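Every protein chain except one is present and positioned as in the full complex.
Order of writing sets the chain letters: A and B. Residues in each chain are counted from 1.
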Amino acid sequence: MQANRGAYRGARRAAENSAASVNWQLTTDFWSGIAGARDALEAICLSLGAIVVALLLFGGFVALDGKNPLAVYSVLYLGAFGTRFSIEGTLTQASPIILTALCTALPARVGLLVIGGEGALVLGGLCAVLTGVAVAKAPAFIGTLVALLGGTCAGALWIASVGALKRLRGVNETITSLLLNYIAIALFNHLISGPIRDFSITLKAQSWSVPQAFGIGAIPGWSVHWGLVIGVCACIALFVVIRHTTLGFSMDVLGGNRRAAQVAGLPIGRLVILACAIGGGAAGLAGAIEVLAVHGAASESLIVGFGYTGILVAFLARQNPLAIVPVALLVGGISASGGLLQRRFDMPDATTQVLQGLIFLCVLASNALAGRFRWFAR
Amino acid sequence: MSVDMQNMPPPCVEARELCKRFGAVQALADASLAFTSGRMHALLGENGAGKSTLVKCVMGYYRADSGTILVDGATHAMRSPLASRRLGLGMVYQHFTLVSQMTVAENLVLGRTQVPLAIDWKAEHHALDELMRRMPFRLDPARRVSSLSAGEKQKLEILKQLHLGRRFLVLDEPTSVLTPDEADQVLGEMRKLADASVLTVVLITHKFREVMRFAQDVSVMRAGRVVATMDVATTSVDALARLMFGSNTTIAMAQPSSPATTAGDGYCELRDLRALGDRGTLAVTDASLRVRKGEILAIAGVSGNGQKELVEVLAGQREAESGSILVGGRPYRRTRSEMQRLGVYVLTEEPLANDCVRSLSVAANLALRRYDRPPIAWHGLLRRRVLRQWAERLIDRYRIKTSSPLARIDSLSGGNVQRTVLARELSEDVRLLILQNPCFGLDAVAAAEIRGQIAQARDRGAAVLLVSEDLDEVLELADRIAVMSGGRIVYEVDRANADRYAIGRHMTRSMEAA
Partner (left out) sequence: MIPASGIGWYGVALAIVGGALRVSTPYLFVSLGEVLTERSGRVNLGLEGTLLMGAMSGFAIGSMSGSPWLGVLGAAATGALMGLLHAGICNLPRVNDIAVGIALFIFGIGLAFYLGKPFIAPRAAMLPALSLAAWSSEPAVRAAFEISPLLLIGIVLAIVLQWAIFNTRFGLFLRMAGESADAARALGRSVNAIRTIATTVGGAFAGVGGAFLSLYYPGNWNEGLSSGQGLMAIALVIFARWSPLRCLWASLLFGGASALGPALQTVGVTSGYYLYSAAPYVLTLALLIYSSSTRHTLAGAPSELSISR
């Protein structure tokens, strides 16, 4: 009980708390037994509770604006999941944010808070165009694969540099990734307005088009592109890696307690850069898919905030890849219902952003309640 | 300091039969002590004897379970530090509560209860200069705290207390970060203030030299009790040592190592190791050691003399500034593959914070050293079922009390966390075992069990480096004993020639006598 030890403990606890607040409850042994299930249950209940509170606040908000909250709720539901058309819209919205959420979730699992999804996505789209055009003569399937790979690599390198800077120079990863977002967008705009511009399009600045054959088509019977499946597969694959490989275990140890990772002799630098590379690759893949499946070329319609929405999804899903899929569907659904809300209630597009922001704020506030409810305690 | 303070004598404080329990540990057991007004009173004792607890109860940081505290004859219930502050009692800690990016003047002004709205720094500096003229120490008010030496920071902390009008001052190991010159200066000035009836000073220390030279009264604490209080003039270092470390006790000896396994080759060697501490000053200075196979080398010492940093360097949690670490004759870079190949296992202090991942299960923590090797791993895949079975076997063997192998490790009691980490570290092919305070906070039965396991590891041929602040534990287990003081290895002796008091003396010796 030396004062010495107390102070040391205090300082370390402060550092632990700050790390813990990034990746709280992310490594619950979800599938294993009552003890683990209680933790997971607590996490789910807190998140659901937060969503409910946010919906109530949103209801109050629209009521103040003179609209009937219940009517708004039903239109929200209708616009998200009510008709086949709305489900397709939801799935289309969800598909890129599933991947950009990984850009925040993976680094968070090793203790880093990275918000560079937007930049990685944009560069991913750009590189997909460049690589696609470079192999224009290749057969269709190969061309698509190469373009997707090009986009993924671009995103991976971009965010890996964030991890490397953190490791080598101790530069804060949040600020770096934020700055790199703007630099990426500037680079993107520069290239599509000049060097790789398709001058035959006069309406807006647009890059060369990717060969038609390389495009990603729709899932038969639905007007949703295959990119959704790619995203879901990526999440499942990463979940398997996290849960069932030694690499995933190493990341959990690092994210859980850096000092324990040191004692265990884990290669911390390599793990950090790898996590960033995977996350960045996912966001880059999202950009490549958007280009190949939706637009056919890179233009400003790629910069619509998928990266930032992905951050929300990652936090709501508590950095768990498997949970990212349903959460992305929820958040995507909210985005998709924007159009219907506009038509029925004359509410601006920004309405869905208000709701998403409220959900995000409530989820973050709910973190303070973790561990307070006795039912979940042992 | 205000004028009327000069006229009134400083407070006398008395603690009567204080008891305080923390969980399973009885920190204070009917401790009674009186600090006479205007005298410098030293409080001696080993780690865990209860010195800090006693003083913190007096100051109101802890609330004693029973007993009374009297200030100038009147009973006060010290409910919070605010109560003690109002009575003019102050405490100076080992860790500094200064804002390092601010100047001396800013720190002193901050501490006041009434800070002016707009601060006229010229006037403040002038006033502080005036103030310091009357004080034992002088510091330039415009200097940044981060540029001050440890000694100057200590003086600033004391100045802060004096500036606030505190007249009963507790100094908690004030000289642990000071050079011998600075230490003498600080204590000398404090003694002068006591003699001038300005302060009553309580000096918590483990250094006999300081007690004999500067204190007027001395109390020795052991195991939560005050075993003796006397005038310093009437006692000697030997008598104090005897009181502090206990009279002739039969030291329960662990089985001595069999001749066949002793005097093996040096398996782990440290050469001139230097490491910086958290404060940026040198914490480990030119430490050289050799741990042989089949022997337990124990490093004894008072906490805060570089042991923590030494173990952190060996565990991979801190970088060494210079020097080398050799394991098995080759440089040791603390990578995982080296750890597995050379059989290096570590238990640092505070295992829950340092060696475990709180959010993972007991099973996962048990597997920390093995999860990437068969049978748990298979070509990079983690077989959770095998992990669970393997963990269950360890839980059985080491009698770890947990509701389920998959319960979170922070749901376990401290002793069981320790058992978990030991199970993990001891159950493999251990060739070098590094332990720090392995039995801290455990009850006697658990401690004995763990010590038995450490001895068994040694018997199986492992080289064991045991860093411990518990002298009893050191004497019980060690084949060779080294003492670490001031960041250096100052003394080495083997079991046959070990003398408790000689070791204790080296532990409490300050640097300049070396």
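In the analysis below, contacts are C-beta pairs under 8 Å (C-beta built on N, C-alpha and C of every residue); 3 or more make two chains touch, one makes a residue touch a chain.
Everything numeric in this text was worked out from a predicted model, so none of it was measured.
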Among A:Asn189, A:Thr245 or A:Ser301, residue touching the chain not depicted: A:Asn189
Selected residue (touches chain absent from view) among A:Met251, A:Ile324 or A:Met347: A:Met347
Residues of chain B in contact with the chain not shown: 82, 97-102, 106, 109-111, 115-121
Absent chain, residues of chain A that touch it: 10, 15, 17-18, 20-22, 24, 113, 115, 165, 167-172, 174-176, 178-180, 182-183, 186-187, 189-190, 193-194, 308-309, 311-312, 315, 347-358, 360-361, 364-365, 367-368, 370
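Operating definition for what follows: only the chains that are shown with their structure count from here on.
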For chain A paired with chain B, centre-to-centre distance based on mean C-alpha positions, whole Å: 45
Chain B contact footprint on chain A (complex, rising order): 1-9, 11-13, 16, 25-29, 32-36, 39, 243-250, 252-253, 256-257, 259-260, 262-267, 378
Chain B residues touching chain A - in the complex, by the definition given at the top: 22, 27, 47-48, 52-53, 93-95, 172-173, 176, 278, 303-304, 308, 315-317, 334-339, 346, 348, 350, 353-361, 364, 368-369, 371-372, 377, 380-382, 384, 388, 403-404, 406-408, 411
